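The complex appears here minus one protein chain, its other protein chains still in place.
Our next item is subunit A:
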Amino acid sequence: MANAASILFEALSPLNLLLAVAGVLGGTIIGALPGLSATMAIAVLVPFTFVMDPASGLIVLGAIYTGAIYGGAFAAILVNTPGTPSAIATTFDGYPMAKRGDGDLAVTLATIASVFGGLVGAFLLITLSPWLATLALAFQSTEYFWLALLGLTLIATLSQGNLVKGLIGGLFGIFLSMIGVAVIGGDMRFTAGLPSMLGGIDIVAALIGLYCVPVLIGMVAAPGQHLDPGEARGFRLFEAIGLSLKNWFNLLRSSLIGTLVGILPGAGGSIASLIAYSEARRASSRSDHFGQGEPGGILATESANNATVGGGFIPTLVLGIPGTPPDAVIMGALMVQGIRVGPSLFQSGDDTVYVFMTGLVIATLLMLPVGLVVGRYAYRFIVNVPKAILVPLIAYMTVIGSFAIHANPHEVMVMVVLGIVGWAAGLAGFGASPIVLGLVLGQIAEQGFMRAWMIGGARGDFLGQLLVNRPISWGIVALILLTMMLPLLRMRRVGRRVPQPVNAQVVGRSVDRAGLAGSVVFLVLAVVILLQARGLSVMAAAFPYAVGTGLALLSLIQILRSLRGHGGVNSESVSADGTGRGLVLAATMLGWALIFPHLGLFVTSVLACIILMLTAQFGRLTAPRLAAYLASILVMVGLFYITLDRVLNLPLPAALLF
């Protein structure tokens, strides 16, 4: 570091500060909208940074990135839909908090946690980069496999009511992750002969569908506001700071987990926040409250995912191996500016990279004011806007969000279909989160295991490659065992205090019909998986065989349990009330996804939004109010349409109209 003062001076120049504010603000908004990702925003902006001074350009890109990871929390808390995959775990406690009227507190907690996590990540980036990069290289395929398993143990936590149903959901998610061209083996798997399925199920499209569609159906099912408005209480900043101070160790641990997992290329924010959540719950004395709106849960996930920003830059800058997709875009921008990332970067004596790191710290600090203000508006907006506008708005966001991922109408279809599947599964007591965990972690687990198998096979020592000779894996396996033991230990403790509490509920239960039907469907799926696996190469068939067998066994067990009345109550399970309106919503979204590539995005969206507005309207609709609603729908559809078409330059499908 040639001259710390001059670096600080350059990073703090008025122009750079202004750019950082704009970047954080823009990033936060993009992150809050599901489907619009940091990668996309940064990719679009890179050419504009060519005309800037390299340091300024990089500060903008870093600010957008860190803002977007943070912004993902808003949608997670307020509408139960992670704005980015790294906010998946934020829905677990964020949405329950919002439901009970503490949405403002949850947003402030997420802000504090994000700033803290971001600072820890950035600090480690500045101080320990070269050393931590070596650590990243010590994690190999085997460790990725065990890390994915550690993430999957969260299923046990998330399916408190019924572990068997949770595991079935997890295996279903892993099955979804296997659709498409197998990376190892090269076979086409479970595409049903459709070329459009070759790329597999996109995780973001699945997230939007599985989380958001059931929320929308729930919103139209009953009158009343989406969230409890609560009273106007300001930011609740001091309450949030108090909670954060009480959770200081949780924050620190989660931030370190976030940085460490962020360093691992390909693992990224989603795994980091899942593991941090799992560890926070395991260590907490209030672990029973996790999943029901526990502030500690939000603090853990949001500090971990923002810590991955700094962490992800470590392999990017030191090894020239991007940690996450946004890192990769920024790496490209650095190379265009003539800064060669990789082993030689820190010896080159170029200060730009230090200005960039300082800019990242400043951007992270700016998240506090920007985030509190944006969060407050977002919260008041979601709470106060009538459902007749909120439902079409959120539905429209899910459609353009999933379209924007690949500029492909196919993803919209995937989103809607998975959303309806997720809703139906929810009715049968199969929660969405185990499915999402399986989908997010399935590929990492499969590829890690298969590579360890191939490499172990070549070296003639499979077990050594998988576990015996790998000390880091021992540590992860120990954590997995600890997490698995936890429910057992707790059961014993509870059992001692209250004798036989479980049996009391079993008496008088009737057959769990929905669970039974769901289990039969999963059993049929398992048979299909096993039959199709026979036509695959050995490398591509191993996991389908394992998943199919597991799914078949668990479905059989659940069929027996459902017959005996062990349905279980899932905290995420959906209510079947108001199914009529729900079906209209589902049908509208399906029609939307089918028609818009032919008729045109704008026209179809306006029509669909009007239908949804009427579906979500309870009580009489007066003429002036109808006019106001229609006007808002036109403005909102038009605004986002123009953003997609003109600002993001997404190629829209060549349709009849526009």
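Quick note on the criterion: a residue touches a chain if its C-beta (ideal position, glycine included) is under 8 Å from a C-beta of that chain, and two chains touch if they have at least 3 such contacts; residues count from 1.
Basically, contacts and distances are computed from a predicted model.
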Which protein name, taken from UniProt, belongs to the chain you can't see among "Phosphonate C-P lyase system protein PhnG", "Heme exporter protein B", "Adenylate/guanylate cyclase domain-containing protein" or "Tripartite tricarboxylate transporter substrate binding protein"?
-> "Tripartite tricarboxylate transporter substrate binding protein"
Touch with the missing chain holds, among A:Ala5, A:Ala192, A:Leu488 or A:Leu656, for A:Leu656
Check each of A:Leu158, A:Leu256, A:Val329 or A:Ile559 against the chain that is not shown and name the one that touches it.
-> A:Val329
Touching the absent chain when the full complex is considered, from A:Gly200, A:Pro214 or A:Gly401 = A:Gly200
The one residue from A:Arg459, A:Arg564 or A:Arg625 touching the chain left out of view is A:Arg459
What residue numbers in subunit A mark contact with the hidden partner chain?
-> 39-40, 43-44, 46-47, 50, 136-141, 180-188, 195-196, 198-200, 202, 265-266, 315, 319-322, 325-329, 331-333, 335-336, 338, 340-344, 406-408, 447, 451, 454-455, 457-460, 537, 598, 649-651, 653-654, 656
